[in-house]
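Only one protein chain is missing; all other protein chains are in place.
What follows is chain A.
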Amino acid sequence: MKALTFAAGFLTATAAVAQQETLTVYAPDYFVSEWGPGPRIEELFEARCDCDLQFLPGDVLPRILLEGDRTEADVVIGLNTDVTQQARESGLFAPHRVDLAPLTLPIDWTDDVFLPFNYSHTAFVYATTRLNDAPDSFDALLNAPDDLRIVIQDPRSSISGLAMALWVHAIYGDEAQAAWEQLAPKIVTVTRGWSESYGLFTDGEADMVLSYTTSPAYHIIAEDDTTKKAAIFPEGHYFMVELAAKLAGTDQPELAQDFMDFILSEDFQSMIATGNWSFPAALPRDQWPEGFQQLDMPETVLFYSEEEAAALRDEAIEAWRQGLSR
């Protein structure tokens, strides 16, 4: 009898807990630290949904592909177009059903599965205190004296490194390998990820670091430091957009849809600039935080669709590998 009562109590208790539904969102690691956008997204969304939003950080795409249709994720956030083809082909994702009219991206976006939430462009960031005459074009960078020290990321292990390989390919095409050969003597080293490169740059080990056009905004807003600049090149900058998507097999279809709708809402969009240090995907420029409005913007935006990126990836990486192996 006692056991039964206990069981009944236990069941009621779990039911009470279960009343608050849980939305599980897979996100990259940098998202969930106390300094990333995760905690603010969670706070804002939970205020709207009366639910429990749980971020599970890690390697989003490999994990989803590994789990297949048994994944617990309802939504994933933090994918990038250069790797979405495999994600799309897995058939794990459902259309986002969000009106794309509010988007303010510099390119047209019509994808019905992957929804952009912020963007930036690849760029070389430097400190005006350490580098007086930064190269003002990609050509100038290639022809810069060899004592210019730059640090980049490996396209085989880093999404920004891959974007750079595609960037060089977009500008130099068949001459990409030659461009890499010209760049080679200036490259101090190639790191696994963005963090290591940026650490080397802030430590003064390199004059320029492969980063984003939005990186200076962090220094302006968080550190009140206006000496960090992104060098803007007339040849154009490679567009990098971060995406969210809804799982087809989600057991919380309504909450997942609410979350997708929330992504382009003003609440989310006005927070994401300083949350993730990127341009909001659906917010007019005059509503960006002050520090972002000050940023130098590229006039030409280079971009490969996911099919193009997937088709060119091996070639672009090989040009990088051959060019730097000489």
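The rule we apply is simple: a residue touches a chain if its C-beta (ideal position, glycine included) is under 8 Å from a C-beta of that chain, and two chains touch if they have at least 3 such contacts; residues count from 1.
FYI, contacts and distances are computed from a predicted model.
Between the listed names "Carbon-phosphorus lyase subunit PhnH", "Thiamine transport system permease protein", "Pyruvate dehydrogenase E1 component alpha subunit" or "Nitrite reductase (NADH) small subunit", the UniProt record for the complex's undisplayed chain reads "Thiamine transport system permease protein".
Within the complete assembly, A:154 is the residue of A:154, A:242 or A:306 that touches the hidden chain.
Here one chain is not drawn; of A:103, A:188 or A:281, the residue touching it is A:188.
Touching residues on chain A toward the chain that is not drawn are 28-30, 32-36, 38, 54-59, 61-63, 65-67, 70, 72, 83, 86, 149, 154, 156-157, 162, 184, 187-196, 198-200, 202-206, 215, 218, 222, 277, 320-321, 324-325.
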